[in-house]
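All protein chains of the complex are present and in place, except for one that has been dropped.
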Amino acid sequence: MVRSVDAQGFLNELMQTLTERGRALLRRARSGGPDNTDLVELAEMLLSRRGEASGVVLAQTLLSSYAGAPVEVRLQFLKALAERFGTDPEAVAAAVEAYRASPDVTTIGALHAAIEPRRQELFRRLNLAAGGTFALVRMREELLDHLKANPELRAVDTDFGHLFSSWFNRGFLQMRPIGWTTPASILEKIIRYEAVHPIAGWNDLKSRLDPSDRRCFGFFHPQLDDEPLIFVEVALTNDIPGAVAPLLALDRAPIAASTATTAIFYSISNTQRGLAGVSFGHFLIKQVVVDLKRDLPNLKTFVTLSPAPGFAAWLRRERAAEGSAFLTAETKAALRRLDEPAWFEDAATRAELEEALMPIAAHYFLHAKNENGRPVDPVARFHLGNGARLERMNFLGDLSERGLRQAHGLMVNYLYDLSAIEKNHEAYAEAGDIAASASVRRIAKDLVTRDLVPSH
Amino acid sequence: MVRSVDAQGFLNELMQTLTERGRALLRRARSGGPDNTDLVELAEMLLSRRGEASGVVLAQTLLSSYAGAPVEVRLQFLKALAERFGTDPEAVAAAVEAYRASPDVTTIGALHAAIEPRRQELFRRLNLAAGGTFALVRMREELLDHLKANPELRAVDTDFGHLFSSWFNRGFLQMRPIGWTTPASILEKIIRYEAVHPIAGWNDLKSRLDPSDRRCFGFFHPQLDDEPLIFVEVALTNDIPGAVAPLLALDRAPIAASTATTAIFYSISNTQRGLAGVSFGHFLIKQVVVDLKRDLPNLKTFVTLSPAPGFAAWLRRERAAEGSAFLTAETKAALRRLDEPAWFEDAATRAELEEALMPIAAHYFLHAKNENGRPVDPVARFHLGNGARLERMNFLGDLSERGLRQAHGLMVNYLYDLSAIEKNHEAYAEAGDIAASASVRRIAKDLVTRDLVPSH
Amino acid sequence: MVRSVDAQGFLNELMQTLTERGRALLRRARSGGPDNTDLVELAEMLLSRRGEASGVVLAQTLLSSYAGAPVEVRLQFLKALAERFGTDPEAVAAAVEAYRASPDVTTIGALHAAIEPRRQELFRRLNLAAGGTFALVRMREELLDHLKANPELRAVDTDFGHLFSSWFNRGFLQMRPIGWTTPASILEKIIRYEAVHPIAGWNDLKSRLDPSDRRCFGFFHPQLDDEPLIFVEVALTNDIPGAVAPLLALDRAPIAASTATTAIFYSISNTQRGLAGVSFGHFLIKQVVVDLKRDLPNLKTFVTLSPAPGFAAWLRRERAAEGSAFLTAETKAALRRLDEPAWFEDAATRAELEEALMPIAAHYFLHAKNENGRPVDPVARFHLGNGARLERMNFLGDLSERGLRQAHGLMVNYLYDLSAIEKNHEAYAEAGDIAASASVRRIAKDLVTRDLVPSH
Partner (left out) sequence: MVRSVDAQGFLNELMQTLTERGRALLRRARSGGPDNTDLVELAEMLLSRRGEASGVVLAQTLLSSYAGAPVEVRLQFLKALAERFGTDPEAVAAAVEAYRASPDVTTIGALHAAIEPRRQELFRRLNLAAGGTFALVRMREELLDHLKANPELRAVDTDFGHLFSSWFNRGFLQMRPIGWTTPASILEKIIRYEAVHPIAGWNDLKSRLDPSDRRCFGFFHPQLDDEPLIFVEVALTNDIPGAVAPLLALDRAPIAASTATTAIFYSISNTQRGLAGVSFGHFLIKQVVVDLKRDLPNLKTFVTLSPAPGFAAWLRRERAAEGSAFLTAETKAALRRLDEPAWFEDAATRAELEEALMPIAAHYFLHAKNENGRPVDPVARFHLGNGARLERMNFLGDLSERGLRQAHGLMVNYLYDLSAIEKNHEAYAEAGDIAASASVRRIAKDLVTRDLVPSH
């Protein structure tokens, strides 16, 4: 964070530019006890002519007052954004009528202007403040928490989404390597934001960043210098791993990067809930593939090692369902073992369950769909949507508490083959086709054959 | 500029991601002979699903094909942006009716979505290309040249303006000092873009950047790293100068910056015509004032030394007018001397004309208005609009060919007093009031008194 | 650490430059089993003509072979440095005779050349390797460990010292702030090297670097980019603290830096034993004083909070001595309480011991001298030698296990007053005078008065 000294000094200088009315408001706002009226008044002032001359100091004050205000005051302000800083209905109505009377470039332009909510301009002006961009992302994060209970905030959320799509356009993001020479202020966020395989502390972090066969990359926005927006952790190996524990072992022996043939994307985390709906992941993965290929020409295979977070819940539903289309009574009986703790420690049980479970898992990925006709599994939706291919399923790939709970230990590899990405993506997007390797398809067939159920 | 090697390698990698249809188009587009159909097809592809998977390579290709195409093809594409990539009238009409039937948050949101021209999303996707932002700025620059002859492009221009207001928001700009240790690739642009007092070459440039009592600052955008968007040249002095030549003299003796009391903004230049309508100037000047104050606490006065580019033309019109409100026949006779070349070399003429001209100049700044009720002089509009005060007029401040032609050598100082900026700005914006020093007002009175014309 | 990939590739390229003899040696050296003969042969080769052409690869190989060799082989090599790479006695004898015969500029120059040990040039050539400087520092660190058992290594040590005085000249060092945005690779060394108040982990580290009222600065050498040579931790406060625990408390509330009046140097640590004898500390402290004064003009007082690591041992000796010049039997009896664990938890004991101990402590600082006539306390020698003044003693300033063991909890403030530094330094260096505040002197008098012992 910027040393507050300088920021404060700068602000004090700028305070000089305000007239007495503004200064009084600022003093009150800063003295710790702003109420919603003050925030709204600051916002109005920022949108007024005065805002043109003194925008920086007004924006800074509004944002820091907001940050310091109690949660109810903040919610009041978010509601004011919805009610008071939306579109002027009369102006819209007039523009609509003018357009209907004579629909041309001019009237449509006027309609476009009339329909833009006032808060859009307010957001742009708030961005004048140092740290304004990040403050707005945080504001939306807070708004998302209130959305369910306050559906009238949805319009504000839409405006945030619209704005952030423009501001966080891929063209403005910088991909940067993250390593052990990266500032600690960024690294502590990697620890905090890692969403797939939690990082236990700085030693664990170092073991993921520093060895010669580890890489990490993130997208950064010039205005959020210390905040990765998304990051991916990569292991360089000589084969496609089926389990995550060996990759994360603190005592493993690293290999020379230049000899690796395979890059494993074993964790990818979005960090900013406030940027929900702005997608970075597929850009990041493809860029990393291209960059790694250039730097390490021996790399031939780019593949994920991914969780299957929806599998266990889906299977539970199927097991509970009366007439499951593909779970025979026999299979159901076999699966009951899954409910025993530590079932996977016994070799015989393991073998039995692997045989029972893997065809079901293949079915899950290839045929289980949600109400939109997309795969039930969210991670599958992400990678298949990017144009990757379901390459391999790994029984007992993740024995962590979470891995067992969410997926009975199942892990998956998705393959990123640049030459197939566009084709896969289109087939998926247009027809819902799922790209999968022959071996996964074969395993799925086992289910069908055994259970005499026609494939979906 | 980025080394083309790498960019090319990167693109070739990405080409792999395309299906055959796309590759054929790309090959044609790159082979140098794209026609407008190709450009439009690329744009459609970029907006389609395929664009989601292969956006970077499509955007890159479209922009480089556009850049390499003949001017007619480029104009055709701009027209296609207006016609083909605008709003869908039927969709708007439907959304309008839905809104009228039930004007609420949902229908207004739908109307908002329907009304956004398709080219807005196209622009956002074009920004995926490396250098995309700059290419779009250049595209609009070209569009501005065609605007008069092709008024149907105005809607596209509006969209560009809207987009750039968001992307080039002050919050995303970085102010950086520009000096003799700045990369030559930036400095050559300072030479090229300097719009007020042309820079004769690298020696001249060095004399404006390197001495201890000279400063230069510019705004940069993270995506346009080598392109200053605007820059201001500053001289540190001990008094308010009345003429520009001594400031620019190559052989002057610099003073120690820490002893200076006065900062002179003697040149401010916008560099990107393509960003017309996005204003940076007042942000830049205020930031420079604040920064200089912090670093050099001895500085007390911040003032411009500005041209008066509209003065001579205005005076010509007044002299030609039949019944000028304030030019007596006697004055007109005196002013005829101005038409003689080198009139200013004779001391007596100089004295006479100074007496005649200065009250007229004061009148010009205080009372001459354009059709919008703003000062005729564009530089006056800029600084007064920023909240500065007209401090002093300088007879024969600029004896360059341009200075004489545009303003009979007149120069002006505008004072930036942080504590008065907001007040001045509001009075100007709301009532058209012009902030001026007592001495300028007094000189204006001379005119009134002598000519028996009531003041406005 | 530098990615080994590139370094390796570079070395492989360079290997091409070697003749077969050299390559064979290198292969053996790298295959993990170099013996001392190999190392010596590599060194001879590096000093030979071949070394001129292939110096980089030879240096790199020698250093990495040395690093990978077993400790006995390394010691053999250090001994070879002493025996084989010293001065040629015959050459010196001849030069000595030539000088005696005709002592002039030429013969003295020749003598100078003859007397330089060959290892000096060897060290310079080893520095061609990437990371060579650091490897040499490490080599000397190892040599220091062997010095006692192998006094013949002393000459090598002297040469290292001579070399490092030149290479690590203050003029080549860069002072850099160390903060929470510093790379983790440097910060982990701060944790490791902190020698005064151990850092418990990353949270503790953050609490010393990140708050607005904390600073840390280090000297860095351009060739040892990730290795601070020395660093000092600073707290910004409003008074001179008497105890260290409140400064280090994780839950304290920071103040704004701009309001602080006092800068506390509460920890200063040298990091490289291999640079023993090259002094950085006084340069660092003075530079920090000057820099902080410039950035935070409210700072008026610059003072340490220092341990007194020699106090308890000295007092033990005095208490054990038969006829202590100033410890009466009564005092000795009182001091016996110090041997009780947790004596300081009882208020009465505390009061009693404070009264007994503080005059003794004042005596310790002002009068207890080592065999060189300098203060017994090493920290006192450092700060007084820098020109600082003994400002205040703090009873029970450090209740940590170490603080109690080394100094019965005593801490000291040394004041850095720029205007007195040179005077103090000279008086100390020439006459052994100890700069101390009036209050410390007064407390010392208490001892004299009570015990009727004349002051030294």
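Letters A, B and C mark the chains in the order given here, with residues in each chain numbered from 1 onward.
One rule holds for everything that comes next: a residue touches a chain if its C-beta (ideal position, glycine included) is under 8 Å from a C-beta of that chain, and two chains touch if they have at least 3 such contacts.
None of the values given here were measured: they were computed from a predicted structure.
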With touch defined as in the header, list the contact partners of the absent chain among those displayed.
B, C
One chain isn't shown here. Among C:71, C:93 or C:351, which residue touches it?
C:93
Among B:149, B:184 or B:253, which residue is in touch with the absent chain?
B:184
Which of these touches the unseen chain: C:152, C:354 or C:433?
C:152
For the full complex, which residue in B:37, B:106, B:174 or B:212 touches the chain that was left out?
B:212
Touching the absent chain: which residues on chain B qualify?
3-5, 8-9, 180-185, 187-188, 201-202, 206, 212, 226, 256-258, 296
Where chain C meets the left-out chain, the residues are 9-10, 13-14, 16-19, 22, 49-50, 52-56, 87, 89, 92-93, 96, 99-100, 103, 105, 108-109, 111-112, 115-116, 124, 127-129, 132-133, 152, 154-155, 158, 163, 165-167, 169-172, 174, 222-223, 282-283, 286, 290, 293-294, 386-387, 418-419, 421-423, 425-426, 429-430
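In this text, only the chains that are shown with their structure count from here on.
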Along the graph of touching chains, what's the shortest path length in steps from chain B to chain C?
2
Which two chains have the greatest number of C-beta pairs in contact?
A-B
Distance between the CA centroids of chain A and chain B (whole Å) is 39
Where in chain B do residues touch two or more other chains at once?
none
